[in-house]
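As you look at this complex, bear in mind that one protein chain is not there, while each of the others sits in place.
Letters A and B mark the chains as written, and numbering starts fresh at 1 in each.
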Amino acid sequence: MQHGIKRINLSEEAKRAKLEKDKAKIVEYKQLSEKVFSLRDDEVYSFDALKYTSVLLKMNPEFYTIWNYRRDILTNLKYEQEPDNDYAWWLSYDLGFLMSLLKKFPKVYWIWNHRSWCLFELVKLGKVNWQYEFGVVSKLLELDSRNFHGWQYRRFVVENIELESTKKAAPTNKSDESSVLLEIDINEFKYTTEKISKNISNFSAWHNRSKLIPKIYHLFQALDSPNEKYPEVFEIFKSPQSILNHELELIKTGMYMDADDTSVWLYLYWLLTEKLFIDDLNKSKKGRYLSLLKEELHIVEELNKLEKDDHVENWDNCWCLKTIVLIKGLIEKEEKGATNPRDLLTNDIKNHLRTLIKIDPLRKGKYLDQLEGKASIIPTI
Amino acid sequence: MTDTEVEILPLLREKHINYIIEQDSHRSYEYWLSEHLRMNGLYWGVTALLIMKSLDESLPRSEVIDFVFSCWDSKAGGFGAFPRHDAHLLSTLSALQILKIYDTELTILGSEKREQVVAFVKGLQLPSGCFQGDRFGEVDTRFVYNGLSSLSLLDELTPEIVDPAVKFIMECQNFDGSFGMLPGAESHAAQVFTCVGALAIADKLHLIEDDTKLGSWLSERQVLPSGGFNGRPEKLPDVCYSWWVLSSLSILNKKHWVDLEKLEAFILTCQDSKDGGIGDRPDNQTDIYHTCFGLAGLSLIDHEKYNFTEIDPVYCMPTEVTKTFKKWKS
Partner (left out) sequence: MMPPYQRTERRKSMAERRPSVSYTPPVIPHLAGLEKPQELSLKLEECDVLIMGTGLVESILAASLSWQGVQVLHIDNKNYYGDSSSTLTIEQLKKWCMEVNQGRMQHFQDAQIYVPGGKTTNKFKSKDYGIDLTPKIMFCKSDLLSLLIKSRVYKYLEFQSLSNFHVFENDDFSQKITTQTSKEDIFTDKSLSLITKRNLMKFLKFILTDNKEPQKKKVLQESSKSRISDFLVSQFSLEKPQINELVYSIGLCINEDTKTPEALAKIKRFLSSFDVYGNFPVMVSKYGGPGEISQGFCRSAAVAGTVYKLNTALVDYDPKSKIAKFNDGSHVKINEKIVVSPSQIPKFLQSSYNEITAPLKQYSITRLITVVRRDCKEWMSEQESSAIVVFPPHSLPTNNDQSVQVIIQNGGTGVCPEGQSIWFSHTSEQDLNRAKQDLESAYGKMETSLLRESTSDLDEAFDDHDFVLSAQGTPVFINSFKLGESLSNFVPKEKLEIVCKLGYVQKTYVNPDLSNIFHAKPENNVVLKNLEDAKNDIIFSNMPSAELSYDGIIGEAKLIYQKITGTDEDFFDVDFEDEDEEDNEYNEAHKVASTTTMKSVGSSGGIVGGGPNSNTNLHALSSDNENVIEDDSDDDHNPFGADEMEL
């Protein structure tokens, strides 16, 4: 598959020239594939065979069959023949080999896959270095802060570091275990803050944050004396309300910086509708959630006013207005306890939906459904 | 943001047909490097030709079927991407889809292979409910879809398989209503297709309680000025999401939540007007993958307008084939 590669329409002559030039490479590639396949068919598991797969995989890192063969070689090698380097050494060697490939092909699933396989083999041997992996993935994300594989791999490494750490913690002491996990998750939380600060559009970071927040909160709850070790973080996490306030402040800056940024608004929606926060708000004081909604509505309306002033035809800002509809819907629900989508539709909200049809025509169909009560304007669960 | 007239370029049907037929003829170095995708490539090519109603006259049936069987990996009991390549769930689903197109009863497979391939696919399911791609452990909601779809094609679904798989999928749903590749992973449009598609196959769509949220997330994938779909917030549009997003919306009965005309225009601007084929974005290199999903997108938008075969959003196969399936009822 070709992605982001500009099309070059080669002339017939250029095509022929390229084919001519390719010939030698094709022959080499085919001969090498043939060689490796026959070794595989003969179930040869030798150091030489390993080297052949290296060369071939460098030419084509997506040749999954060869990765499979390489794994079979690695597990079946007679390491006693080369006493200096045992299985663990070769697995670590492969991690280096993979790194060199990832630099060139950071989005190839098969390379990432082989990397996790090597690591699990090292786990079996008790010789894995997750901290090093952590360094690797941090470096990768520094270079492409939204690489899908990179974030997934980071979560994978963190999970394993957690697993390893909890094994080390005293098995009987629940609080001890939470403390170990907390440290890891707090660092992850800070990492998302750092990524968001660099670029508020980094939805990958916002996403991770939404996963970390409940986790950290519950871990703090499980501690015997939560505020000792991480006082400043505990300030944020002492209650769902304090988390919410902290996050709303952060997201407010994001909204002001770029009112057209999808990530910011999606995260705000989560904050305003997450059960963890709502329950805590209403527990502390009746109507607290409602007044928070009204405060947020005010902030968004203020911003929308600024945006309107900037627009050549004085249009509302699309995301502001979508959010206004959502918050007004939530307020309606809180005040009237309405559950039927149709009952939430005040004239005011209907007007907003009609405006949205004009300023966001791509999604006209959705707004029409909402106007007719066929689709809800707020989350239904 | 003003409603401007959308210019819709003509569809270059003949050029695309030629482009697909010619795939095998230009044997550059890159072509040889893509053997590991050949079974998928064949499925994309066959599907694209089917959509354009020219499969039979363009590709000799026997050659296609021979190729598929030449990729049979008897050791594992599944299909590889190319002769001598290892069996993998990805290529196995493609192989089954191709065979099903030619033979809805799959008698062509023979009982022995059939048993083996069923065992192969079932054997890839893990206790978590997820499937791995092959014996080496890579897991991802892609493989759940592949597993369920394969077994559905073979009419071999059982509650023991479906229930844990569905549970796993639901663990992949995020606060934005959308789905990621694993529990905890960021939402991604292609992953939505695999999850929603798998739920549809498993007859469990009702588990998506708030389809407005998911539908909204999907509809927000359409961006201006191009009118194309992106795969995640704040990313660039790409033709292949025309399929992943629109099929998901279609399964949720929310196709009208996006501007189909603008999407149509976007797909058509990604055609190579000289050599045929479709690329990810205008003026970019074409390939069979984007050609297939671009055309599949057009079929979902309006198959009658282009005299296309109607496509089933759940299986990405013609409805005339999928209507013969015995659908799983939970």
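In the analysis below, contacts are C-beta pairs under 8 Å (C-beta built on N, C-alpha and C of every residue); 3 or more make two chains touch, one makes a residue touch a chain.
Just so it is clear, the model here is predicted, and its values are computed rather than measured.
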Identified contact with the non-displayed chain, of A:140, A:268 or A:281: A:140
Chain not shown: contacting residue from B:6, B:207 or B:236: B:236
Among A:15, A:30, A:107 or A:168, residue touching the chain not depicted: A:107
Where the unshown chain meets chain A, residue by residue: 1-5, 54, 58-62, 96-97, 99-100, 102-109, 136, 139-140, 142-144, 146-150, 196-200, 231-232, 235, 252-254, 256-258, 306, 310, 312
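Here, only the chains that are shown with their structure count from here on.
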Where chain A and chain B are represented by their mean Cα positions, the distance between them in whole Å: 23
Contact set on chain B toward chain A in their complex: 1, 3, 26-29, 32-33, 35-37, 80-81, 84-86, 88, 133-138, 174-177, 181-182, 184-188, 209-210, 212-213, 215-216, 219-220, 222, 224, 227, 232-235, 238, 254, 256-259, 262, 272, 274-275, 279-281, 283-287, 289-290
Residues on chain A engaged by chain B in the complex (per definition of touch): 1-9, 15, 18-19, 22, 25-26, 29-30, 37, 59-60, 62-65, 67-68, 71, 109, 113, 116-117, 120, 146, 148, 151-152, 155, 201, 203-204, 207-208, 210-211, 261-263, 266, 269-270, 274, 315, 318, 359-366, 369, 375-376, 379-381
